[in-house]
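Missing here is one protein chain; the remaining ones are kept as they sit in the complex.
Then we have chain A:
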Amino acid sequence: MTSLLALSPLILVCATAIVVMLTIAWRRCYDLTATLTVIGLNLALAAQLVAWWQAPHDVTSLMTVDGLSIFGGVLILVATLACATLGHAYLEGARGPREEYYLLLLCAAAGGIALVSSRHLAALFFGLELLSMPLYGMLAYTYRERGALEAGIKYMVLSAGASAFLLFGMALLYARTGHLDFAGLGGALASAGGDGWLLAGMGMMLIGLGFKLSIVPFHLWTPDVYEGSPAPAATFLASASKVAVLIVLLRLLQSAPAAQDAWFHSLLAVLAFVTMLVGNLLALMQQDLKRLLGYSSIAHFGYLLVALVINDGLAVETAGLYLVTYVVTTLGAFGVVTLLSSPYGGADASRLHHYRGLFWRRPYLTAVLTVMMLSLAGIPFTAGFIGKFYIVAVGVEASRWWLVGAVVAGSAIGLYYYLRVMVTLFLPEPGMQRRDATTDWAQRAGGVVVLALAALVVLLGVYPAPMIEWVRLMATT
């Protein structure tokens, strides 16, 4: 019974998926489907509280429910809710079946929750695939668009390759140690020392997970997929999917401290260093907001890797906190793109010149995007600043000056393109091609979500104490 209660969020999400599927089979009704999805997700979110009372609790040898998994689950559910709400406005104008989007979304969310609770390589693989498979469909959902189809297929092919690497890595680890659960694996790794096959196995797993996190040099798919896919799907990919994978990576590294042997450790450090700089440098010249956000997310995961590399002291708290600020900010930024592209009619409004002079037409929507850009750049008064503060703090605490230097340099480079986006919003330029949100955007659900996110970003930036306390509570359980 305790196990069922502990897993109740996952069960609720899966049940909602089944209910939604049956509803679609019974009668196609767009609004009903959307409502059911949102109700189910909210119930699951409430059930995280029930799960919290049971934590920490191991459910079979495959999964565990502890602070970290609940933390990840909450972030994933919130992101999924935002994607469902934004998707509702976005898909209103779409031709063809629209209801299946919610089905895919729910399945992906279930995969994400399973992934963050996994404590066994089998559960990890299962969760990862359940997260990725529906994403192929979501990314190519508006398949009449050439970009979307390309994005979906590209992600599918490369993701399959990454999964193969992951499986191969697991097989190698299993062959050498005979363990598949994280704890056993960690113990075996500790006693095995620097065995070549084990290192190869860990390296291959890192490739598989690094692909999902778009860590340089496995990042090549990111900008294309972000650019081509429909905005709500890109939002999910950028927020929930990455959170889930990062948390499982964090759990892996924590349960196998011996995996931090010198060679592997410096490999991670180099990856973090390169990711920060490459992500920021490549973003400099982008003309497409979604592409730019793609490169910026690469850079942000570079910063996050710093916390994983150090994996000591404040590191877990930092990773958690940075994830919160990243998710809220990314949802907000993509939310504005989605609103401007809603209802769906052709390619998304993501070229930068679509945004020229937006301030003079939609001041509040622009204010939201400005806040999000400032937060991504890590300027005070926004949540992003607290995240960046933590990353620098953890680097200084561990005296990793090279990584701190890269964070500082990366942020300085990053400012350039965030500022470019920001100032574009305010420049008046008559005669440019206009894309605009619907006039009543602020009264619609999507608009409310975006405004709430902006308020949250500012609130977390000015008064971060509750967030810090929550993350600490979750990180230490």
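Basically, contacts are C-beta pairs under 8 Å (C-beta built on N, C-alpha and C of every residue); 3 or more make two chains touch, one makes a residue touch a chain; residues count from 1.
To be clear about the criterion, contacts and distances are computed from a predicted model.
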Tell me the UniProt protein name of the chain this structure doesn't show, selecting from "Phosphate transport system permease protein", "Monosaccharide ABC transporter substrate-binding protein (CUT2 family)", "Na+/H+ antiporter subunit C" or "NADH-quinone oxidoreductase subunit M". "NADH-quinone oxidoreductase subunit M"
Touching the left-out chain: which of A:Trp53, A:Phe381 or A:Trp402? A:Phe381
Absent-chain contact - pick from A:Leu5, A:Ala393 or A:Ala452: A:Ala393
Option touching the unshown chain, where A:Met1, A:Ala25, A:Ala262 or A:Ala465 are the choices: A:Ala465
Given A:Leu128, A:Val404, A:Leu453 or A:Met474, the correct residue touching the omitted chain is A:Val404
Could you list which residues of chain A touch the chain missing from the display? 360, 374, 379-381, 385, 389, 392-393, 396-397, 404, 407-409, 411-412, 415-416, 419-420, 423, 426-427, 463-465, 468-469, 472
